[in-house]
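The complex appears here without one of its protein chains, the remainder shown in place.
Letters A and B mark the chains as written, and numbering starts fresh at 1 in each.
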Amino acid sequence: MYKGGKIIASLIIFAALFTIPFFYNMGKVNAGPDVALDTPAIQQLSDKQCVESPEFMRANHMKLLNQWREEAVRNGQTVYINSQGKEYPISLQDTCLKCHANGSASKVALSNPASSTTGVSNPAINESPEFCASCHDYSAVKPKCWSCHFEPKEAAK
Amino acid sequence: MKVLYSFITVIVLIIVASIGASIANLHYVFGIIIPYLAFIMFVGGFIYRVVKWGRSPVPFRIPTTIGQQKSLPWIKQNKIENPSSAFGVIVRMAMEVLLFRSLFRNTKTELREGQNGPELSYGSAKWLWLGSLFFHWSFLIIIVRHLRFFMDPVPFLVQAFESVDGILQIGLPAIYLTDVFILIAVTFLFCRRLVVPQVRYISLPADFFPLFMIMSIAGTGILMRYFFKVDLVAVKELAIGLATFQPVLPTDIGPMFFIHIFLVSILFAYFPMSKLMHMGGIFMSPTRNMMNNSRMVRHINPWNYDVEVHTYEHYEDEFRDKMKKAGLPVEKE
């Protein structure tokens, strides 16, 4: 007895399981999050440079944020000296969000990606200045920032 | 020695990947061509192997019966371990595949000198079962988790797996339970092969190689997550590029990524030509996936052929006189 039908059916299931990503993404354009860097706040900067290099920031920003939190909350440090020896105030509000937000630094426009369960990532979002959400949604990483920090109301969807 | 061969092979692979990662011109090969080849070899090779098995028939119904058969109505049948229905077989197989039922039975035989001579005892031995279960389940969940790189938008189920896996919320990024489990389990399985003399004696280089590979893959993955960080958005762009057949090669992903994906590719390509095919084989094992109903339904052997036999006529011809003397009836006088 061969049970050929059952074997073929099982193999189709096997192949289907392993090719899910191909079918799931079929017809879609590979558009990664394209964070718009020419916000008014950034335009006003003389030195268009984050606290560390963009390469470093892309991979390590969460570690830096964690380190800042540690310094500010536990050790009372308020100044960060970067790898170039330049000083920055340790402040999410005053340093990070000065650039990484729409409009003025005081008017925070951030959504809480943690509350976004749909995992939506569409090209439209890339035009939005939501620096955290666009990448974080794309790679389905939920930052824990907003479990402590105040979530700006005006940004709530 | 056997351990060393496998270890050196994996080290060489890591060196090759490091070279690939350090030369930008090779990124296309390591990031796109090799993963594609590996995927084709895995799926194609897996199907080839299963079809090859399937081309041989199961000539006899040979389930290993591990419980009471179906016989008289008042005798309680073990419907799962000695199934006589398709449902029983499905439950039996599910228990084997998902829970490693047979490994759960494992015992450890010990011989000791008792008061009245030698005594054999068969103690419970669940460590191998536990280690294997943690290892395989962690592996599966890790693979499902990785779908977040290959699917856009990321499906809820994948996110759900991830949040459960990271439920402890220790560290930043949060530690995945499966990362911890797979490292512990794979180390346990490796140590077992080294420390238990009988298991060491039967182990081949082909047994250590996948363990080293999986250790290295899990290791590079963890290093990449916590220590030598890579640009995840770039990684996802590459992965989605692969999955949409529009390969892109973002710059500056980070070398650890290339080592990781190269080792994964090698493991996938190696899979169908190795013992790792037990993944497919368990489903086709005739001692587990058959009903014990060969007295109820005739099992057909496609190559059943006529054999030379010693017929009753032959027999009577040889013994007719003796039979008659003994008062036995005969066909021919």
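Observations
Heads up, the rule we're going with is that a residue touches a chain if its C-beta (ideal position, glycine included) is under 8 Å from a C-beta of that chain, and two chains touch if they have at least 3 such contacts.
Note that contacts and distances are computed from a predicted model.
This complex has a chain not shown, and the name its UniProt record holds, of "ATP synthase F(0) sector subunit c", "Copper-binding protein", "Fe-S oxidoreductase" or "Ethanolamine ammonia-lyase small subunit", is "Fe-S oxidoreductase".
Shown chains touched by the hidden one, complex as a whole: B.
The omitted chain makes contact with just one of the residues B:16, B:37, B:206 or B:222: B:206. The residue touching the chain not shown here, chosen from B:65, B:85 or B:246, is B:65.
Annotation for chain B: contacts to the undisplayed chain at residues 5, 49, 52-62, 64-72, 74-76, 78, 81-82, 84, 96, 100, 102-103, 105-109, 111, 116-120, 122, 128, 132, 196-207, 273-275, 277-278, 280-282, 284-288, 292, 294-301, 303-304, 307-312, 315-316, 318-319, 322-323, 325-329.
As a convention for this text, only the chains that are shown with their structure count from here on.
The touching residues of chain B, when paired with chain A in their complex, are 39, 42-43, 46-47, 50-51, 54-55, 57-59, 147-156, 158-159, 162-163, 169, 172-174, 229-237, 240-241, 243-246, 248, 250, 252, 254, 280, 283-284, 299-302.
Residues 1-4, 7, 10-11, 14-15, 18-22, 24-26, 28-30, 32-33, 55, 58-60, 62-63, 66, 117-121, 135, 137-142, 144 of chain A are the ones touching chain B in the complex.
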